[in-house]
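Quick notes on the structure that follows.
Only one protein chain is missing; all other protein chains are in place.
As written, the chains take the letters A and B, and residue 1 is the first residue of each chain.
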Amino acid sequence: MKFETGKRGLLINILSLIVFTLVWQILVILARNDIFNIPFIRLRDIPTPVETWYALAGSMFTRIYGPSFTYGIINHVYASLVRVIEGGIIAFIIGVPVGIGVGYSKFLGNLFNPIIEIVRNMPPMAWIPLSVFIFVSGGSIFIVFIGVVFPIILNTIQGVKSTDTRLIDAAKTLGASESMIVKKVVIPSALPSIMTGLRIGLGVGWMAIVAAEMVIKSPVGLGYFIWNMGDLGRYSEMVAGMIVIGVIGYIMNISILLLQRRYINWVD
Amino acid sequence: MKNLMKILFLIIIAIFVAGCLESEKTPQVSEPINLVKMSGQEMVQRLGTGEIAGFIMWEPYPAIAVTKGYGKNLIFSGNIWTDHPCCVVAYDDDWYKKTNNSDEILKRMALVQLKSVEYINNAKQSDSPDHEQLINYTMQFGGMTDPVAANLSLADVEFVYNTNVAGTATFIQKIQDFGIFDTKKWNMSGYNNAQDYADSLVTNNYVDWAVNNKDENISRIALEEPVNIRYAYLVNDIHELPFYIGWQKGYYRDLGINIVIAEGAPFQNGAFEMQQGFKGNTVDVGSLGIPPVIIHRINSNDFSNNDTKVGVIAGMNNEGSVIVVANNITSLKDLQGQTVGFPGQGTIQHVLFLMEADKEGLKVSY
Partner (left out) sequence: MGRLVFSSVSRKFNNFQALLDVNFEVENGEFVCLLGPSGCGKTTILRLAAGLVAPDEGIISLDGKKIDGVNKECGFVFQEYALFPWRTVKENIEFGPQVKGMTKTECESISKHYIDLVGLNGFENHYPNELSGGMKQRVGIARAYANNPKLLLMDEPFGALDAQTRNLMQGELLRIWETEHISVLFVTHSVDEAVYLGDRVIVMSARPGKVKDIFDVKLTRPRIRTGPEANIIRDSVLKSLSTQIKLASHEYI
């Protein structure tokens, strides 16, 4: 992905957001005044950007009503992020060695490929009903794990397999043993792919966590939040939560992309 | 580019720090009870495995958990608030307006309600000749296989057909106090206070008519032209047993009402029934908890066309929910810092639990 840098690019970015918000506002207002409506969609029930903004501001922090603490969006973001990071770390720790083994060794490849190929085609959401029952706690972390681990494994395999054979030859003639070659040639050369896998994986994991939190219940989490707001008919808060989900996912993606550019700057 | 990264990094750090501070802050006031939304089946199962310390739920789930020995009844909802209203029968205002004889239909639906409730209250007595039949109906409707649990689940439900305006007003007040209403929508509704709203929501006329005509010859008061009514109810909710009885025993049919189960019914909870059924105009009449009615007629309503406007014509039951806890728990205080299952925000069980916690000076978080 290439960004247009400089003032012009930024201007276009901001403009597109403004136009989107305006279109949203206008469509809802037209629908509410019975001027225009898209068939089969209750446009008039969608909160306007302004209403969403107030809802976001109003539910950002924990509020107390009588005996009840209603957690703020901040808490929900934090809870979901922690789950994604925990699931992501476990997936990284397991996925990278598996990917390297399967990518480098023909034997391990033949051993694990059928399992990987079948299990990776089960989407993370398909695991939700099972994890409701088999996990005492941490079911949603498991869903994230499933979402993150396969992109990491597949990209690691791809990175390992596309290691330049001349680099391996060079290392061999320089006296490197098999394990040295894995450590000093295969892993570094697969690193950009591994990071890409992590980035894609965390994106999938972030979507999966929100779905998982809708089913695997815990007191906090963004998925739980938007589901609850829906239950209460608080659509402005619900849409605010949805937007927060999108923004956080975007920030996560960009952060890893930038980290990748900063620390893996040797890629042409 | 570097600066952008720093900014993003700072945002993430800020969210983390704020999250930490926020989650630190909450328990310091006093350890709250964590309410976690789950289905009734899950509550029973998780109480059995010890993953939750208790739950508040409608019958038959408390009865099932107790019969299985997973836990015990701690507080009956009748002890939280004697004779509190629970499930009710409500009609969709859009249907009401476009149907000529809607008043006549609703009168007869109230009469079915009366007859069913009277049947149940008689048959509840274990020496009644209808007792076995009632237990069978209860097991069918509640999705139960154990007659002991069925008996138990009937014990703490008080079946009624009367509407309860005062109780409804109390509920409205509580829901307002607990911050559940969308303030903007409440202001748009134009109601001045809880009593105002309760008066506009609940109608006694139909039950009054039913009481006056309950001994009339059925054929004399049956509708001349039978009508189809798209009816919605909640899944496995023993509170709505009067509907099932009226349907199965043919009380509706006898009065010229042909029950058609509405699209999407039975619903998982009252919130769905309000938002999908009544708001979406796929339900003409339905039964559900009074709090979802109260909440969604405000929060989910589009006040320009009142698409979620409903009216309450009859009761179904009072009481009938239970706080069930693990066997080692002796009071609500023991639940502090523990996880407790509930059927979701805005349900009657949610409001009742908050009321009880408020009474005991405990905090609840979700």
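Here are a few things to note about the model shown:
Convention: a contact is a pair of C-beta atoms (placed from the backbone, for glycine too) under 8 Å apart; a residue touches a chain by one contact, two chains touch by 3 or more.
Every value quoted in this text rests on a predicted model; they were computed, and no experiment measured them.
Contacts of the undisplayed chain with visible chains (whole complex): A.
Contact with the chain not shown here comes from a single listed residue; of A:Met180, A:Ala211, A:Ile243 or A:Leu257, that residue is A:Met180.
Within the complete assembly, A:Ser189 is the residue of A:Asn37, A:Ser105, A:Gln158 or A:Ser189 that touches the hidden chain. The omitted chain makes contact with just one of the residues A:Arg120, A:Lys172 or A:Arg261: A:Lys172. The missing chain lies against chain A, touching residues 164, 166-167, 169-177, 180, 184-185, 188-189, 191, 264-268.
Just so we're on the same page, only the chains that are shown with their structure count from here on.
A separation of 36 Å divides the Cα centre of chain A from that of chain B. Residues 1-2, 4-5, 8-9, 11-12, 15-16, 18-20, 22-23, 25-26, 32, 34-38, 42, 45, 49, 51, 177-180, 182, 184, 269, 271, 274-275, 295-296, 298-300, 302, 304, 339, 344-346, 354, 357-358, 362-366 of chain B are the ones touching chain A in the complex. By the touch criterion stated above, chain A contacts chain B in their complex at residues 5, 32, 44-45, 51, 61-63, 65-72, 74-75, 77-79, 81, 132-133, 136-137, 217-219, 224, 227-228, 230-236, 248, 251, 254-255, 258-259, 261-262.
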